[in-house]
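For this view, one protein chain was removed and the others were kept in their places.
For chain A:
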């Protein structure tokens, strides 16, 4: 294949050209690029529209929908920030808290199930593992009642505790697999030196798990960041709302005020954009639960 491509580049004898015509090949490449560019444009157009509208006032949106003209209303962003800023804080606290707590609990369980021995280990592991196969569709209502009875409604904990619970089956399974694969000699020698289980976990197992930890933290973070239904039923007070329910609420109460709304959508997209920009590969892996590398 390489040879043929080279021939195309440097000019080919007629006999070769007859067998593998150069032209259709070049056109084929061009067609592929054209197709991909079209797909990307169509896919990203709504977001371009969002950016464009975020600096317009209602009249400009109404009468000059497809154009962008001065005056540019950057003050939309100031107005949006005062509403969306607190929501971002709420989302960061809830998503970050869930991620942080769940990585410690799943990593500890991964160590316990992967390296320690105690009666009832297998049954306990299977209890956690089996939940992976069981759908969560009917959890919503009883979970709400549970959160209510525990007095968690309108508190960050309603989101955090249930998110940590939801993260257990899959990530305990992953952590156990990784810990079980860590070299046993490290653990043995630490034990000979007289280190307790807690120290071994903290100083040997946890550092070795670091790549998986960031993966699972990101995965849990993204799950909470994008969750709409659960905070919708558990968090009613406006000052605690995350971006998902908060933006939906703003959109239904500020109908027609599209400039600031779009600015708010843009602001709400910034945190994930930063995460993506700084850790593209980890981001993609966190997104797909580690199944895929970019």
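Quick notes on this one:
Methods note: contacts are C-beta pairs under 8 Å (C-beta built on N, C-alpha and C of every residue); 3 or more make two chains touch, one makes a residue touch a chain; residues count from 1.
One rule holds for everything that comes next: contacts and distances are computed from a predicted model.
A chain of the complex is left out here; the name its UniProt entry carries, from "Phenylacetate-CoA oxygenase subunit PaaC", "Spore coat protein CotJB", "Sugar ABC transporter permease" or "Indolepyruvate oxidoreductase subunit IorA", is "Sugar ABC transporter permease". Within the set A:143, A:216 or A:282, the residue that contacts the chain not displayed is A:143. The omitted chain makes contact with chain A at the following residues, 1, 5, 28-29, 32-33, 35-36, 39-40, 42-44, 46-47, 49-50, 58, 61-62, 65-66, 105-106, 108-109, 111-119, 121, 124-125, 127-128, 131, 133-146, 148, 161-162, 164-166, 168-169, 172, 180, 184, 188, 191, 196-198, 201, 225-226, 228-229, 232-233, 243-244, 247-248, 251, 256, 258, 265, 268-269, 272-273, 276, 280, 284, 287-288, 291-294.
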